[in-house]
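Every protein chain of the complex appears in place save one, which is left out.
Per-chain numbering from 1; labels A, B and C assigned in written order.
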Amino acid sequence: MKQIINEIWQNRNFKLGLILLLLVIIFSAILPNILPGDPNFQNMEKCYTKPTSQHICGTDNLGRDIFLRLIHGSGLSLKISLTTSLFSVLIGLTIGFISGSSPKSIDYILMRMTDLFFGFPKYFLFILVLGFGEFSLLKLIIVLSIFSWMETAKMVRSETHYINSSLFVKSAICQGLSKSNLFFIHYLPNLAGILISSYTLQVSTIILVESGISFIGLGVQSPNISLGTILNQARYFPYDNYTLIIFSGLFILLNVSTFHFLGDGLKATTNKEKFQK
Amino acid sequence: MNNLLLNVANISLVNRNQILKSNQSFALKDISFSLAENNSISLIGDSASGKTSLIMALLKLKPISSGKIFYKGKDINLFSKTELVQYRRNIQPVFQNYEESLNPLLTIQNNLYYGFSNRLTKKEKLLKLNNLVNLMGLNNNILSKLPFQLSGGEKQRITIIRALVTEPEMIILDEPFSSLDVINQEKLLAVFQQIKSEFKVSYIFITHKIPLIKYFSDSIFSINKGKMQKLENYRAYENLKND
Amino acid sequence: MNYKKFIYSVLFKLFTIFLLILLGLILLFILIKTIPGSSDIKYISTAFSLERQQELQNIYGSDNSPILVQLFKWMKNTVNFDFGHSTQSGLPVKQIILSSFLPTILLSFLAVTWGLLIGFPFALVSATNPGSKRDKFITLLMVLSYSLPAYWIGLFFLQFFSYKLNIFPSSQLFDIPGIYPSLFSKFTSVLYHLFLPSLALGLSFAAYFYKYLKTKLIDILDSEYILAAKARGLSAKTIILSHIIPNLILPVLSLFSTITPLFFSGAVTIEYIFSIPGIGRTMINAAVARDIPLIIGGATISFIAIMLINTFYDILLVIFNPKIKTEWINETNNK
Partner (left out) sequence: MLMIKKLFPLIFLVLISCSKPTLEKDIITIGLGYEPESLLPLFPLSATASNVKSLIFNNLLKMNEDLVTFSPELAKSYTFSDDSLKITFILNSNIYWHDDEKLTSNDVVFSHNLYTNKLVGWDGLSYKQNIIDVIAIDDTTVVYIFDNKTPFMVMDAVEGVILPKHILSKVEVEGLFQSDFGHNPIGSGPYKLTHWENQQYIQLEKHEKYFNENKPSISKIIFKIINEPVMMVQQIMNREIDMASNIPVIYLDKISQEDSNLEIVNYTGKDYDFIGWNMIDRVSFNQLKDSIKANPQTFIPLVEPHFLFGNKRIREAMSLAINKKLITEKLFSGNADPINKPYVLFGTKQLNTSNQYDISKAKEILTEEGWIDSDGNGILDKNGKEFKFTIYTNSGNIIREQILDILVEEYGKIGIKMIPQKVEPNYLVSDIVPNKKFDALLLGWNAGIKPDFTPLFHRSQYLHPFHLTGFYSPEFDDMNNKLLQSKNITDFNYNLDIVLDELSQNRPYTWLYTKNNILVYNKRIKNVEPSIISPYRYLEYFEL
């Protein structure tokens, strides 16, 4: 265990990711809770101001403080992507594991199902589902997770095949372990590396997808703030004012790259571990 | 003569991967043998001779193409689920590749612990575990270690302990001495003898180290390219090879 | 190779694709049923007041048949490629969707070209000098372009190159009609208008391509035939052209098959920003106007197109790679 942690720790990407994660936590989890002020508070006397000491990122079209909005928005974006990724990894684990440990016919059917979901034009289905009726966060999260589990499933499946053929599983079967015991004792710990790394990578992807959907006006709705909705406002900015676009870009960059680095680092080490076997 | 424990009748196993080739190749072909209680047999064969397939087939981890395996007179293909579990618990394998036989993410105790019968209390399980560890000449503190912290010999002995925790009637030993020097081979042999007398187990002993066969040989078989042949004594194998 | 068995497996593959499309259509139908009021709206303009809509519904008759009958009808219409008429404009959905495919495909094609133009050389540099400063720099650059969404890059381009510097057009696919002396000048005009959007999209493709091609290239460079070629003293250019690129065809093909869905729906945000009359923009407009037949038709046609294109890629892959062919045949036989 220590060895694995050591190995992960030695990965440069992971270390960088951890440092960035610290920033993300400060900006998106701590600051929104300790900084006073309402991100929706408007001061119509001060619209479109450029950065000042009072508003370090300036204000938007309704005189709202962009920095406050960004930290709150980034918080919600992260919450959405963290939960969505959790669901999607769970779906991926279920499908991938069933597929990997079932007879070939079921495996074949499930894998073609996965191909099918790969083949759906995701954004259009988001438009189809989110464009109608009332908005709710739950709906957004469910829809996002339904269309993002496929890669995890494929990875879990191939890893399950690998574990299937391992002798410790064969021995465990011979010892008469029940299916659930087998799963929790032998499969899950060995799938954990893949699950964690695909979870973190998934988070970074979902942040991008969610902000894209919110950007075209189908995702998070006001008064909730997400990075996408904030960036949407940039379209109405006077075009010599770059504050909103620059700062919101930086926030997206920070959030996405953090989880990207973390996931990449984890993935590299879990892969390495496999080679050593 | 003791009761018949295992009776293998004409089993064959087709190699799946080469299904495309018109001339089907057999991993195992028409293998028959039988084993009585508290008896041992030896199988001699080179690597890739079909030994592993045979183990898998005996444990019903791979479906056989034809033939039947009887356990205490009953066809294992007709076993109910619980019967199959009990059958497997009674026939424990010790694989040659002990490195892969242990879950690398579990402590030794957890690797072993789940094999005990559910009827035992936790205390009893731990007590038995400690006894077995001592029997194999290992230190108790090994239980809290992870597999990668163990030496090869220790790991091998752990896999043997794991085979014993289900209190089996028979143990299939696949090249148990492959990585041991002569002194340790002797020690291990002694342990096997002790186990045999103490737990009343039968052995199926698979190896290509002929001198050791005599310790396990109520009868000797050779296996080559999926075909099996009964030998009078181990010297016959030498002759067979020279042919 | 066993010719008969190959044909058989191709047929089997096509059959599965057919079943998959059928299954996908059923799933789509279920999704459509979740839209409130989706079965009431047929060819009646949604611009009418509800009362008027209902009156017309009474006149024209509404669809109260059991759900399975509706499903069957929908399937039948889909097979006949009849998706009804847009409730906004009254035009056939098929016509609207097919006419908006062209800009999207052109945009995506240019973006993929950008992606390869940027991603491949970078991947080559990184793969040949792993761990070097250049490699690290390129990796960082690519993480940047991965982490910044395409629409952010697009917005930035728009603000800077179009609004500020005014050297690129901000919208439209080409200039005012009627002023082109030739088709060629119209074509260049389209390219000019698609320059910024395709570059913005291409940058995010580039990061993806880079990552993928880098690992593949490292594999290829480690292989023995490259070592042998080096040992024979071939020049770098020859090695790249005669050894590396041919071996990249397969990975690139399978890469393309994974991004087919993006070809259709990946450009939504970019089309939205740059007002490109592609399928994504059409879909967003349709959502705003609650033009349900148009949305359903768009999603369905794109889905079928994606599945067919992927099948085409699959068959191409098989033609290029005998190994996959055996796997295929195996798969078929094991069923």
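Going forward, a residue touches a chain if its C-beta (ideal position, glycine included) is under 8 Å from a C-beta of that chain, and two chains touch if they have at least 3 such contacts.
Here the structure is a predicted model, which means the values were calculated and not measured.
Here is the thing to keep in mind: the chain we left out touches A, C in the whole complex. Note on the undisplayed chain: of the listed residues C:S9, C:Q88 or C:S108, the one touching it is C:Q88. By the touch definition given at the top, chain C reaches the unshown chain through residues 36-37, 43-52, 55-56, 59-60, 85-86, 88-92, 96, 99-100, 117, 121, 162-163, 166-167, 169-179, 185, 188-189, 191-192, 195, 240, 273, 275, 277, 281-282, 285, 287-290. One chain of the complex is left out; on chain A, the residues touching it are 40-42, 44, 47-48, 61-62, 131-135, 217, 221-223, 235-239.
FYI, only the chains that are shown with their structure count from here on.
When every pair of chains is scored by its C-beta contact pairs, the maximum goes to A-C.
When every chain is reduced to the mean of its CA atoms, the largest separation from chain B belongs to C. The chain closest to the protein's centre is A, with centres computed as averages of CA atoms. A straight line joining the Cα centres of chain B and chain C is 55 Å long. On chain C, the positions that touch chain A within their shared complex are 16, 19-20, 23-24, 27, 31-32, 34-36, 143-144, 146-149, 151-152, 155-156, 159, 163-164, 258, 260-261, 264-266, 268-269, 272-273, 280, 283-284, 286-288, 290, 295-296, 298-299, 302-303, 306-307, 310, 331, 334-335.
Listed in rising order, the residues of chain A touching chain B in the complex are 1, 3, 166-168, 170-177, 181, 185-186, 189-190, 192, 277. Chain contact summary for the complex, chain B toward chain A: residues 56, 59, 61, 85-86, 88-89, 91-93, 95, 97, 100-106, 110-111, 114-115, 146, 148, 159, 162, 165-166.
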